[in-house]
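Following this message is one structure expressed as C-alpha cells.
As you look at this complex, bear in mind that one protein chain is not there, while each of the others sits in place.
Now for chain A:
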C-alpha cells in the first residue's frame, strides 16, 4: 500500500450511472475510512483547518475515525458544522481543506471530504443524537431562507439557546441543496432531509411557503411578531439570460428552471405531475458547476448533451471532479464557443444555435484571459433544447421591500465582512445574497459568522 496515495472511493460505473439518478460516488466503507484515516499525520499546526471555511477540527475527527470512535468523530464535526454529509459531498475540497494538506505536496492529500461524508453518513445510519443545546434564552430570531447559510445560522443560534424560525419561500427547505444540486451528487431523501431534520431537532422551526417581501416583510416580523434579530440568507436565485435573439423560443430555459423541475418537482418520475422536456440534442451554455449539473441531468433524461463554453477547459469554473465525471458519462465539450442567436422553427421551437469561435486574449484585471470572437467563424450547432447556465444574481424582492437595507449595484446586500451586519439595525445577512453566486461552504461560513455576531448583538442589548 502506497502511503502517498489515497484509498480510492467506490463509484458507479459511468455507463450504468449515466442512465440513472442514483448517487455516482458510493463513499467509503468502514474499512476504507479507517484505512484512509491512518494517512493523516495529525499535524501540530494543521493547515487543513485553515483551509476549511468553518474551521472544523479535522485532525481530531480523523483521529477518532482511526480509533473507530465514529460517534466521537460525529460530535467533533457537529461543533463546527451541521451539514457534514452535505459538505463532504459538495465542497470543493481541492481548493480548501485538501488543498492545504501537507501530504498533497509530494503525494495525494488526505481525502478529508470523503472522510467527513463517511462520518455524516455513519451518524445518520446509526441515529446519533447531536442535538445538545444551551439553556433556552427566550429570544426570537428570524432566518430568511433555508439554504446552507440560513440552516447553518439557525443551527448555531439554536445551539446557543435562541428561539429560531426559518422562513422559506418554496414548499421544501434546503435551498440549492434541494432544487439545484442533483440527486446523483446529493441524495435528497436520505442526506439532505436528515440533516435538515437534525437542525429541527435543535428546536429550529421551519415555516415553508412564506415569501419574505410578499407574504410577510422584515419590518412586520420585528414589530408584530417579536423577532429581535433577522438573518437574511435568501441566496442568489435570479437567473441571467444572454439577451440574444430567439432566447424566448420554446425549448430554451434557465438551468434553474430545468433543475428545479427535475430536483424539486421530480419531473422525471412519471408519478409526479410536473412535466419536463428535453429534446434529443441539448446545449448547456456555461461552464460552472450548475452547467455540469444541468448537462448531466439532461444526459440522464436521454439526450445527447453539449457544454458550450466561451473560454477553454483550463478556465472552466466547475470543479475538476465534476468535469471529469461529466466527460466519463459522455458529455461533449464545445469549448471556445459562444452562442450569438437561437434559431427558431416555424412553430416557435428551437431548431439550432448559431455560435462563433473564440480565442483567448491577454489576462484582464481579474487575471482571466478574456475571450475574443474570431472573425467570420460563425457556425450552427444542431440542437433542439438550450439550457442557459450563465450564473444568477440576488432576487431584488427582499431589498426592495425592506426600508433601510442597502444593496450594491449588483443587487447584493452590503454587509460588514466579519459580522454580516447590514445597514439596517438588528438585520444581518450572508451567503449568496451578499456575495452573489458562490459555494455551499462559503454560505455556511457566512451563516456561522452571522450567528456569532447575532449572539453578541443580542447579549449586549440585554446589558
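Observations, loosely collected:
Note that contacts are C-beta pairs under 8 Å (C-beta built on N, C-alpha and C of every residue); 3 or more make two chains touch, one makes a residue touch a chain; residues count from 1.
Just so it is clear, contacts and distances are computed from a predicted model.
A chain of this complex does not appear here, and its UniProt-recorded name among "Na(+)/H(+) antiporter subunit B", "Ring-1,2-phenylacetyl-CoA epoxidase subunit PaaC", "Dihydroorotate dehydrogenase B (NAD(+)), electron transfer subunit" or "Nitrogenase molybdenum-iron protein beta chain" is "Dihydroorotate dehydrogenase B (NAD(+)), electron transfer subunit". Interface note: of A:395, A:415 or A:439, the residue touching the hidden chain in the full complex is A:395. Looking at A:47, A:102, A:238 or A:373, the residue that reaches the missing chain in the full complex is A:238. Within the full complex, the residue among A:129, A:209, A:280 or A:408 touching the omitted chain is A:209. The hidden chain makes contact, of the residues A:123, A:165, A:253 or A:435, with A:253.
Only one residue in the set A:19, A:274, A:406 or A:459 touches the chain that does not appear here, and it is A:274. Hidden from this view is one chain, which touches chain A at 169-171, 179, 208-211, 214-216, 237-239, 241, 243, 247-248, 250-251, 253-254, 256-257, 260-261, 265-266, 271-275, 277, 347-348, 392, 395, 397.
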